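In this view, the complex is presented without one of its protein chains, the others remaining in place.
Just so it is clear, A, B and C label the chains in written order, and each chain counts residues from 1 on its own.
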Amino acid sequence: MLIYTLKRLVVALLVALTISLISFGLLYLSGDPATTIAGESANQAAIEAIREQYGFNRPLYEQYFAWVGRALQGDFGTSFYFKVPVTDLIFERLPVTLGLGLSAIAFAIVLSIPLGVLAARYPNSIVDRLALTISVMGQAMPSFWFALLLIMVFSFMYPLLPSSGSETWVHFIMPTVVLGYYATPAIMRLTRTGMLEVLGADYIRTARAKGLRPRVVLFKHALRNAIIPVVSLSAVQLGFMLGGSIVVETIFALHGTGYLAWESIRRYDLPTVQAILLVFSLIYIVLTFLADLLNAWLDPRIRVG
Amino acid sequence: MAALLEVENLRVDIPLGAGDLHAVRGISFQVDRGETLCIVGESGCGKSLTSLSLMDLLPPKARRSADRLAFDGIDLAKVAPSAMSDIRGNRMAMIFQEPMTSLNPAYTIGNQLEEALLRHRNVSGREARERAVHLLEKVGITGAASRLGQYPHQLSGGLRQRVMIAMALMCGPELILADEPTTALDVTIQAQILHLMIELQKEFGMGMILITHDLGIVARVADKVAVMYAGQIVESGTVNEVFENPMHPYTQGLLRCIPVPGKTRRGEPLGSIPGIVPSLIGEMKGCAFANRCPYTFEACLTTDVPLFETGSNPNAGRGYRCLLSEQQCIENAKEVA
Amino acid sequence: MAAITIPAAEDIVGPTPGQRLRKRIIGHRGVMIGAVILAIIVLMALLAPLLAPHDPYTQNLGNRIVPPVWTDGGSWVHPLGTDGLGRDYLSRLMYGAQISLFIGFATALISGVIGTVMGVAAGYFGGRVDLVVTFLITCRLSMPVILVSLAVVALVGSSLTVVVMVLGVLLWDRYAVVMRSATMQVRSLDYVAAASAAGCSTWRILVSEILPNVMNPLIVVATLEVAHAVLLEAALSFLGLGVQPPLPSWGLMISEGKDYLLFEAWLITIPGICLFALLLAINLLGDGVRDVTAPENRS
Partner (left out) sequence: MTKGHISKIRYLALAGAAAAALCFGAPTAQAGKADDTLNIAWDVEVPNANMYFDTSRNGVIIAHHVWDALVWRDPATGDFKPALATAWNVVNDKTIELEIRQGVKFHNGDPMTADDVVYTYNYLAQPDNGILNRNFSNWIAKAEKVGDNKVRITAKDTTPLMMLYITELGIYPEKYYKEVGPDGMGLKPVGTGPYKITAVEPGKRLEFEAFADYYDSPKGKPSIKKIVQRTIPEMNTQVVELASGRLDWIWRVPQDQAERLEKSGRVQIINADTFRVGYLALNAAGGPEDSPLRKQKVRQAINHAIDVEGIVKNLVRGSSQVIHSACYPEQFGCTDDVKKYPYDPAKAKALLAEAGYPNGFNTTLYAYRDRPQNEAMLSNLAAVGIKADLRYGQYAATRDALRKGEVPIASLTWGSNSVPDVDAILPIFFGGLPDDLAKDTEVQGWLKDAASTLDQDKRKALYKQALQKIAEQAYWVPTFTYTTNYAISNTLDFKPTADEIPRFWTAKWK
């Protein structure tokens, strides 16, 4: 386990390094960011001063190493736009994105696991068909369209829910549904497939032979085994939601990292974009690692001996 | 007093696209406390489905029907699913063929042992634990207490089957159904396990249905034998009667396939039954064994054969399903011997 | 534990060779529904020059936001009404099908070539090649597609070509994952070993033994990736960084219709429903093909 963890750590570092290269190279496609920083009404002198101040006139590799060096110490530089440390900026906004991501994945799980379980328990029943419909619709529904439709119906036609802000949990209902629905199909399918497989297993028959109640058989004995791949998938989906949060946060005016990323791209706020890309990647790596740990906990064959 | 388990005209049908598969076609038998019934037959004859149908563990598609299916006077055909699950694992327990896959990989041995007792008895966790340790010792597992925390994948096949047996015994059942409990195990371990089961059965005075295709086992442990072929019992009786005087050509064929110490001479080829089992899909006309039977005559192909009762003791359930005269059967049996 | 967590690979790879495929496809309801919808959309796209009642680019500023025929003020001149610049909405929708389908298929092709080469190489050669490919997959998976594509498109400038190239270069991960495991499976089969033993060249084995046998999962992934690409283009267009106007991609039409969401909802609903139908059709088709090629996964 220790060796495995170390290996994972090395891979994670290599990935982070690669991503840092990509994000750095990517954003320097744009050429000289000094004009951007200076703003609409800045004159040439201001632009020159900025170029000097940020070191844009130095060779690219020098800028890269300087950046990586600082990044290793948790210093991603200063946002061109906000003029505050990018690290502060990201960590100030990360809770919203993570909160949204967690509630969305929770929504997806709460919706899809019971449905997936029931669909597998009663194949070709109404529940199964409902589950199938939900999942097929979920795959085909562009999230921004879904979000706008929700706003139109639940905030405009029937003003029941707030369409912007992140003050209370009520504000998170619509964003959660939109983002969570996006992850639902995959989780539901995998649950259903896994459950179908597990329900045919011998140990399920054993459990029933012990006279255990159907609920116990289904949830204790079957789900526990079927859920193992679902955990990995959920982690991956949570990672994907970081990307999905860009659209959702923009529409619902949630000031999270996804929206920050999008605005930073539009503002050419390179240090912020680079850092977010890197942070998102790291989160993904951490998530998959956590999922593995969780799997190890769920599956004693991995954990023990 | 009625027998512990009474089964009359039990049928199991599985609907398929091409028509119903009649897997078990009207079988009847009884098992009493302290008695061991062996159901013998080759693969696919319906013996496993018979045991599953008794436990109400058939696959979802399969349908069960019976004229009488009574456990200690309780009509299992009419009992509600929840009441059935109260009986299952409690008064009737089952041991399966595949010890490698029959334990849930995600839970410890202890957990899986204890949950049966916790489900059916109002006991504390500690009591359940003690019972589990006790039974693990009983089935010959050393260091029982420490085993409780182990997971199935950490145990060998023989150990797992012992665990399965212990699990079946947790609630002190009155009837044990063992479906080929030793097939998947090493030969050396087979004997140990079998031995263990018989011992326990005697000790606890349980009724036992042992399903096997191994006549050697039958000879050693059975009180009564039911020979199944193509979903029917073709011959039944006490183990002595059946082994001494096999009436049905199929039984005779089976017995010819095993070496009998003292009777089978060294170097003599063992018998085999040529041909294949008929399809069980759709209605079947005549004797199911007709296509493989050396004595087949015209009536065998057209007449449905009833189970003829015979033997000195009508309660012993001695019967056979053959159109040949009793005399003829006895003649044929002598050839086997 | 796998070195990386690969999503949903196992439910795409089906071991069954595709002999009985055709029969099962015909009998599969999802596939048939998907195929019919997709066929309608493809026909609409191909026949747009013949069927479209108007030129999709001709503006008429005096005739803006005409409602569709079924509402008050609508007429058969513009069955689906006109957009904010007075262009015929039905015609734009038809030509838009061309663009959206082109984006989907072109992207799936580019990413398919990249991903298949990587996946097959990793699966066949194993060892270091596999290590590198797996690493690349991990890197790729850890970058949110939408963030990276937004950044690139914002920097390079958005156009149809840029969008297709960027998405094509980004969306190969699922191909690689699936092709890798499918190839591993096929490689271990006897006939591949036999071909290898018979002295066939690696290239020959890859082309004539491996590829035909990983075709089923490849087709499934390709189908789903077409949908993925269409969806992502729509998202990019929605954020203003997709294809450039006046090209009527459905994503762009939704984006343009966005300003009318609250009062002329049909301007966003119509392309929205079309996009939904297209994605639904492709997904049904893809899922169906998966079911059909790996039937043990369903029922």
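Please note the rule applied: contacts are C-beta pairs under 8 Å (C-beta built on N, C-alpha and C of every residue); 3 or more make two chains touch, one makes a residue touch a chain.
Computed from a predicted model, the values in this text were never measured in an experiment.
*Asks:* So there's a chain missing from this view; which of the remaining chains does it actually touch?
*Replies:* A, C
*Asks:* Could you tell which one of A:Ser112, A:Ser163 or A:Thr206 touches the chain left off the display?
*Replies:* If we include the chain that is not displayed, A:Ser163 is the one touching it.
*Asks:* Considering the whole complex, which of C:Ser158, C:Thr183, C:Ser249 or C:Thr269 touches the chain not shown?
*Replies:* Only one of C:Ser158, C:Thr183, C:Ser249 or C:Thr269 touches the chain omitted from view, namely C:Ser158.
*Asks:* Touching the hidden chain in the full complex, which residues of chain A are there? Just list them.
*Replies:* Residue positions of chain A that touch the missing chain: 1, 30-32, 35-36, 38-46, 49, 53, 79, 81-84, 89, 95-96, 98-99, 102-103, 148, 151-152, 155-156, 159, 162-172, 250-253, 255, 259-260, 263, 266-268, 290, 293-294, 296-297, 303-304.
*Asks:* Quickly run down the residues of chain C that touch the omitted chain.
*Replies:* Considering the whole complex, chain C reaches the absent chain at 57-59, 61-62, 64-65, 84-86, 154-155, 157-159, 240, 244-246, 256, 258-264.
Assume only the chains that are shown with their structure count from here on.
*Asks:* Sort the chain contact graph into one of these: line, ring, star, complete or other.
*Replies:* Here the contact pattern is a line, an open path with two ends.
*Asks:* Chain A to chain C: how many Å between their CA centres?
*Replies:* 22
*Asks:* Need the CA-centroid distance for the pair chain A / chain B, whole Å please.
*Replies:* Centre separation, chain A to chain B: 54 Å.
*Asks:* Of all the residues in chain B, which ones touch at least 2 other chains?
*Replies:* In chain B, no residue touches at least two other chains, as defined above.
*Asks:* Spell out the part of chain B that touches chain A in their complex, as residue ranges.
*Replies:* The contact residues of chain B facing chain A are 55, 57, 81-82, 85-90, 93-94, 96, 98, 101-108, 112, 115-116, 119-120, 151, 153-154, 164, 167.
*Asks:* Could you please specify the touching residues of chain A with respect to chain B in the complex?
*Replies:* Listed in rising order, the residues of chain A that touch chain B are 201-203, 205-214, 216, 221, 224-225, 298-301, 304-305.
*Asks:* Chain A touches which residues of chain C in the complex?
*Replies:* Those residues of chain C that touch chain A are 1, 3-5, 7-8, 10-11, 30, 135, 138-139, 141-148, 150-152, 154-156, 227, 231, 234-235, 238-239, 251, 254, 258, 261-262, 265, 268, 272, 275-280, 283-284, 287, 297, 299.
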